[in-house]
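A selection of the complex's chains, in situ.
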């Protein structure tokens, strides 16, 4: 399969000498894959993502995105990547929603009409056409996130990078947002990288999971079902298991045995019925 | 009055003045400006000012607030008037009317027209970089305004600054503003990252119609 | 009040138009320079500083005189001596739109405050290099820059109003005479004798530059001290918390140190 992102082992030193070393296993994202990057706060998720986007360059190690070094040649690949970083507020540029979503198309040389058409289409797809003339700073947190996502997807990129897209949302909005991402990515066949520290939600959108430990090491990789049941690993990574997983672990310790490893409520009900 | 409030009225207000095209409003302002600057007859100036007040009365925008805003430049004007030997009433009135005409018309403008529209109208004759800076400043204003609000609230909740220890208070305010400056600079860095990632090509910032 | 906004309607046409022209020329040159030196990255910093200058004005300072901070020297220190002009122009422009007055004098105001910012920048750079005392350098630089800019304002006002009487309607009849005087004044407006002579003419309205000066200084002095100490505290805070913002000054200092060690 075509590899979109390839990172072997890299080290970054911030100006204040904080050293982040993300080594261990290779970080690879293939075409069409949905990858979650799970780690505690301060683990280095944002650092990794900034390297992928060419905002930082490693002091050691090599990073390849679409086959090029993103720091040096970001211009070559920028049209193929859509991004929403941690602080949405600072990424919404246009004064109104429509103009903000039109920003990328206009800057990539599309005409005024084309851009407008593209923006309207994506807003429609997101179900937020009614927001189009609103001024950005009068939107709620959840709405801002949707607009930022629309702005990132308006040019139909091949890779979508989201840094903690759920922080600050309540559970209901989180689920809504996940559904939106899943649906859009399905439709557009986009590869996705999402960083998060929310273990409960990971299983709902990721095909593959990477763990970053609080000591800035990247090592475990696997499907959510595999990784979430490695409780030793999770402990090492100072992460907690999701509630369901914890429940089944406790039950197993009490002497029950199950055939499957459930990761959500429905599966848990099935397993418990037996 | 805070900029955020002004912007709110401009954006969500719904008076007849909100519906007048921006270019026309700017044209009117230009006329008022020129007449205020070149007319020397205080009666004519007084009539213009009365006319502006009349508009204000019936426009449906918050009258008292607008009026208060428009008085601000008088502080400076009075400083100049105090420095005139043998000041006569006509001279004083002349200057006061001039200043008030201009500030009132701008106050009415800003309460009925959002910055976005004004900047767009101005983008015709300002260089690209200036237009970009204007739009970006407008956006920045609202982002860092939140930060400032939070900071001021914190200081209040944690005891506030007192007038009785001027040096200590000044240092606290210095720390506060220093923090605010650092936060803002970081905000600007993040904004630039955002711009870059979204393909900013240092030409277009915002659609022009 | 460290800054006096000159209200509209005081200065004569030629003066404020001149201000606009000067600042226009400056910006054109600057725009080319930015394009050439690839400094576009700075433009979000420029916007933020403009926004900062606008917002910090609303921070309440608990002193008997209602005072608002201006931060122009800080802007100079952070943005450097030339880019600061953009931020100052922007904040002036936005101030006009919230009816603080002075649309005609945006050019002149930008010029004065911009010069204040760059002077502050250079003074700070010099002092910091020499003394290595951050608070002292920032305080002194700000104080110095504020004094100079006040004199500049006074100079501009003087240039524009020493024949204030022409502006008043009550002397319409003698307009011709005054116009003549105006041209005379323009030629030798620093002629003290002339001013003395004018002063004796008690019946005439006359802009009294001395009184204006003392007013400016009384109001100014408190403002200067406040603003300077605040700038001092702010810069010290930045130095402690995020020194990389002041990086450009550090480098110079290191070079200096190395030089000293070598010699």
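As written, the chains take the letters A, B and C, and residue 1 is the first residue of each chain.
One rule holds for everything that comes next: a residue touches a chain if its C-beta (ideal position, glycine included) is under 8 Å from a C-beta of that chain, and two chains touch if they have at least 3 such contacts.
Note that the structure is predicted; figures quoted are calculated from it, not measured.
Peer 1: Per distinct chain type, what's the copy count in the full structure file?
Peer 2: A x2, B x1, C x1
Convention: only the chains that are shown with their structure count from here on.
Peer 1: If each protein chain is taken as a node and each touching pair as an edge, is the resulting graph a line, ring, star, complete or other?
Peer 2: Basically the chains just string along in a line.
Peer 1: More C-beta pairs touching across which pair, B-C or A-B?
Peer 2: Between the chain pairs B-C and A-B, B-C carries more contacts.
Peer 1: Compute the centre of every chain as the mean of its C-alpha atoms, then state which one is farthest from the centre of chain C.
Peer 2: It is A.
Peer 1: For chain B and chain C, let me know how many angstrom lie between their CA-based centres, rounded off.
Peer 2: Centre-to-centre distance between chain B and chain C: 19 Å.
Peer 1: On a C-alpha centroid basis, what's the spacing between chain A and chain B, in Å?
Peer 2: Here chain A and chain B have centroids separated by 40 Å.
Peer 1: Touching two or more other chains, which residues of chain C qualify?
Peer 2: None at all.
Peer 1: Name, in rising order, each residue of chain C that touches chain B in their complex.
Peer 2: 4-10, 13, 27-28, 31, 34, 40-41, 43-52, 54-56, 58-59, 61-64, 69, 71, 74, 78, 86, 89-91, 93-94, 96-104, 157, 161, 164, 167-170, 172, 199, 202-209, 211-212, 215-216, 219, 226, 229-230, 232-238, 241-242, 245
Peer 1: Which positions of chain B touch chain C when the two form their complex?
Peer 2: Residues in contact with chain C: 1-3, 6, 33, 36-37, 40-42, 69-70, 72-73, 76-77, 79-80, 82-88, 90-91, 94-95, 98-99, 102-104, 106-107, 109-110, 115, 118, 127, 129-130, 132-134, 136-137, 139-141, 144-145, 148, 152, 161-163, 166, 169-171, 173-182, 184-185, 187-189, 191-192, 195, 202.
Peer 1: Any idea which chain B residues touch chain A in the complex?
Peer 2: For this pair, the touching residues of chain B are 11, 114-116, 135-136, 138-139, 142-143, 187, 190-191, 193-201, 203-209.
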